[in-house]
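With one protein chain removed, the remaining protein chains of the complex are shown where they sit.
Letters A, B and C mark the chains as written, and numbering starts fresh at 1 in each.
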Amino acid sequence: MENVTCTFCGAVCDDLYFDGDEFRTKDFCPLGEAKFSRKKRIEYPTIDGKKVSYEEAVERAAEILHNSKRPLLFGWSSTVNEAIRLGVILAEKVRGIYDQCASVCHAPSVLAMIEEGIASGSLGQIKNRTDLAIFWGCNPVEAHPRHPTRYSVMARGLLTKGRADRKVVVVDVRKTVSALMASHFIQVKPGTDYLVFSAMRALMEGYEDAVPEEVGGVRKEKLIEFVEMIKSAKYITILFGLGIAHTRGHDRNVENVIKLVQLINRYTRCILQPMRGHFNVVGAGEVAAWECGFEWAVDFSRGYPRFAPSEFTGVEALLRKDCDAALIVASDPAAHFPRAAVEQLKRIPVIQIDPFPNMTTLLSKVVIPCAISGIEAEGTAYRMDGVPIRVKKVVESEYWSDEEILEKMLEKVLKLRED
Amino acid sequence: MILVKNGHVIDPVNGINEEMDLFIKNGRISSEFKINEKECEVIDAKGKLVVAGAIDIHAHIAARKINSGRAMRPEEFRRVRQKTGKFRAAVGRTLLTAPAIGYEYVKMGYTTAIEPATPSLYTLHTHEELDSIPIIDKAALPLFGNWHLVFKFIAENDIEKLASFISWVLEKMKGYGVKVVNPGGVEAWMYGSNAHSIDDLVPYYDVSVRDIITGLIKANEMLDLPHSIHIHCNNLGEPGNYETTVDTMKLANGIRNNRRQVLHVTHVQFNAFSGSGWKDMGSGTEEIIKLVNKSDNITIDMGQVIFGHATTMTADGPFQFDLHKLLKNKWINLDVELETGTGVVPLIYRPSSPVHSVMWAIALELGLLVNPDKNVISTDYPNGGPFDRYPYIMTLLLSRKYREKEMERAHKYLQRAANLPSIDIERTLEDIVKMTRSSPARILGMHNKGHLGEGADADVVVYDINPAEFNPDKYREIEKALSSALFTIKGGTVVVKNGKIAGDIWGRTMWVDATLRTTAEIIEPDLEEYFNYYTVNRENYGVEERWMRRAERIEVG
Amino acid sequence: MNVIIITGRTTEQGTLVEDKLTHDYFKSVNYCELNKEDFARMGLKEGDRVRVKTDYGEVVLFARKNVIDETHIPEGMIFIPMGPYANQVINPGTDGTGTPQYKGVKGIIEKTDENVIGIPEILR
Partner (left out) sequence: MLIIKPKIDFEVNVEAEITPDIATDLEYAKSFTVYYGKLEMSLAELFEVEKEGDSKVIVLEGDFSRVKWIGKGMLDGEIIVRGNAGANYGAFMKGGKIVIEGNADDWIGAEMEGGEIIVKGDAKNLIGCPYWGDLEGMKGGKIVIEGNAGNYIGEKMVSGEIEVRGKAGDFIGTEMKGGLITIHGDCGIVGGDMKAGEIRIGGIFELVPAFRETDDVFVGDVNVKGKGIVRVLTL
């Protein structure tokens, strides 16, 4: 099948070939190839490790959610919008918490956007117009392998025709493999990004006297050169990753780079693009925003949505022992949350919906296997720039899709509410 | 089956302004007169106003823009309108969640709303949001005014290709009509610039703003779509911009359509400023009003400003950047590859501000002086303010006393910079019905809406207003009655009772299929070339009907 | 030795996230990468283990020398692929942002003879 969409990373490539009968792939990156390979599956639904029917598992899950005081409904970044929407409604109806993988990923970037907005653009703006691409605290070669060829570094566009028309700068705390494709590499000390952005803003406005000789391990002359390079470019894209959002300063780092971009736009054009991880982590935020006003860390305990990342993200709710049950969909917090949060996850009843056994499976009370979104089930996903892409069903499957499972679970919960 | 008995029906399309019964069957207005009351839900509307469901012709209710606004503004969602229960929780101050949008519309008797600006690249998202808005019918207008392929066809002066492209996009995106925002100006923004007059040229292409507008009007008329092109003029929000608006309107000269206008100019208030700067900014409505009233091919909507919180959001990228610089507020920008742009900036309209007060007055001047058959009430939600304040606007138009009271609140500067203080006109209930029902329906080409004749959609509203005893001085009562319908019936289902949600159904999303009128082959090579520069594969581009909740295809052939 | 800990994605870890309960995944996330000089200074050789300790926990990992010449990890920094091992030592505190500090955590690294535990054991 031609024009298959890949559901691994936020680049959501849609120009791939996949033969569903023989599991043959063409043009995929290593990550996508692994995604589209045969793997060990969760074979059937279980409760306490015992095989049960889908109906029984869904019923028990609904009871657990209905009977808990504040269930946490977490995950969502690797499923489709149709399932996410049901998840938000389910969280509302059981008066629990809706939180999604962004809270261990780019949520600080969204917090920054609450403070300053964001000047951004679709990926085609990098391909067609960008003559200076700056990768800051991100490593696309390992995390989004086709991003450089499809959209950013080598992409052939209308006004910038390819690599020769573009300058590429990588800024990071270590020289990553992505730095090898750059024309310039700037190494900053860990945890100093905020300071470097402030210094660049001051230099851009001509306040050289206020900037010390070295900031974040970078010499002032080098920063001045960098600022001049930016000012003389026509259309700049700054792509940033968790190197900014997961280090000291979190959202404030991102806020400061947003302010830098606002300033650059007074001289030339510039956009900022977070390198989002999972294929539909953007959808997990966008769907929640239109359904309840907030993208993540939403508590419905009072019958209406409230937003508090310091209390209601998956990690905070667990660290604070503020949830007494959890539904985990398309995610593996037992592997990706800090140890202290996993400790609490072990104490409460956990329901898992996932195609594959993972660390969360090992501590789940109810395990419900599902069809793989974008391979065995179709639906809509949002690329890292928010562009909606319909992901496809390319392999037949007996498994229920996330959407079907959640629809049934919601029905059960509504029935329990009436009793 | 529902029987609405003895209500005072106002239906300008069918010339009705009198007491009569309405019979609803199979989701439509029926003219059967053998009715067995026992089989019907009977609503006694004696002494109450009965009208068709209202239509919002221009409200940013879905799409990436409003959703980015939501993500940026958690402070907007602390107002709880409805807790979760039988129906969904609904929250929001001026930005609302999708459930809240549907509920709030029907509470005040609106049953249809149009999302007026969807970038085609993001339109699948728009439809997903529209599909999450309960009860009301809706449609979306894709953006065309800054699209490279549009520039190309206009540069080649090939209106046939342009028409083919429009019908191709509408079919692909399940769009309803052609939206144009700051034509040429948003493309110029990609180079850090803007378009300031209709003679400005688009960078990289040898076409002017004038060429884009006239080309799109001609293509739209070649297709004879239900709706005309729908334009947000250049220079929005700039003192002196009324001249650009007048220039734009004149581009419709000599182009006619028997059924409707050929140019709908939207949220005109924002484009009707006089003056040379903020110091001498004033109302520039006079010439616009004259021109609209004497033309039979131009319509407008008001773009009323409501004092209080608002969130500006348009496809007009350069305007939003200027506003960000002016207000120093947070700013979202989204450049959409070779197609359009977007910006979002929060704003508070203050009665203590001379400029905001004049803006408030400008829209009312339009509402009072433009022929109601050519004018529609709007706030350009959420740019001018929340749509749930439409009853406030209607009441201001109905009641001079209310206007005077509100003018006392506004800045004195309004007295000399606007014409409003000297306008004594009070709109009638029938005028208001036109400006909210029959006019938007005709302008949009929705023939089953905006009236209560046989076969019309059974979107019926009962208000606690007795037209026989109508007194415009009792404006508080009027505003309250218009805010909270006694009954709203949508497609034959009672969805509001006594101002509270009583039923939850899903409305339709209408789209226009004009592909029978065009040949797609003539633009085939252009599309092939264009998709080299897009980042979505051509085969994966577009929205299929089966992905939508309730699509309604309207074929023009 | 005092170090700054950086965690992050690698291609190998990425290809195995849906194969979590396999030996291959275990191998893709149970090591830390050191600067060449630091590696030598600590007298490490391939296959050796190190204990990484922070204020938040400790974990035993295989030590790897930063081998690709054109890339480098600066002295005093270690890199651990994101995953259950890294999560034993990163800072769970979110500073009110809701997101833990996965990068730039201060720690101590020392050579050890202890074994690297398996994935199921880590959950105990």
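One rule holds in what follows: contacts are C-beta pairs under 8 Å (C-beta built on N, C-alpha and C of every residue); 3 or more make two chains touch, one makes a residue touch a chain.
On a predicted model such as this, the values are computed, not experimentally measured, just so you know.
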item	value
Neighbouring shown chains of the undisplayed chain, as defined at the top	A, B, C
Touching the absent chain when the full complex is considered, from A:Pro309, A:Pro338, A:Gly374 or A:Pro388	A:Pro309
Residue in contact with the excluded chain [from A:Thr46, A:Ser68 or A:Asn280]	A:Ser68
Given A:Met154, A:Met181, A:Val211 or A:Leu416, the one touching the chain that is not displayed	A:Val211
Residue among A:Lys39, A:Lys259, A:Arg339 or A:Lys393 that touches the chain left out of view	A:Lys259
Residues in subunit C touching the chain absent from view	95-96
Interface with the undisplayed chain - residues on subunit A	68-70, 94-96, 111, 114, 194-195, 198-199, 201-202, 205, 207, 209-212, 215, 248-249, 252, 256, 259, 300-302, 307, 309-311, 320-324
In subunit B, positions touching the absent partner	73-76
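Convention: only the chains that are shown with their structure count from here on.
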item	value
Centroid distance [mean C-alpha coordinates] between subunit C and subunit A, Å	22
Centroid distance [mean C-alpha coordinates] between subunit B and subunit A, Å	34
Subunit B, residues touching no fewer than two other chains	none
Touching two or more other chains - residues of subunit C	none
Contact set on subunit B toward subunit A in their complex	62, 64, 66-67, 70-74, 76-77, 80, 83-85, 88-89, 91-92, 95, 97-99, 121-125, 128-129, 132, 148, 189-192, 204, 321, 324-325, 330-338, 344-345, 532-537, 539-540, 544, 547
Footprint of subunit A on subunit C - complex, ascending	4, 6-11, 14-22, 56-57, 68, 70-74, 77, 79, 82-84, 87-88, 90-92, 94-104, 119-120, 122-123
Interfacial residue positions of subunit A with respect to subunit C in the complex	8-9, 30-31, 33-35, 39-40, 103-105, 107-108, 111, 139, 141-143, 145, 173-177, 179-180, 187, 190-191, 242-243, 245-248, 250-251, 277, 296-297, 309-310, 312-313, 315-316, 319, 332, 334-342, 346, 355-359, 361-363
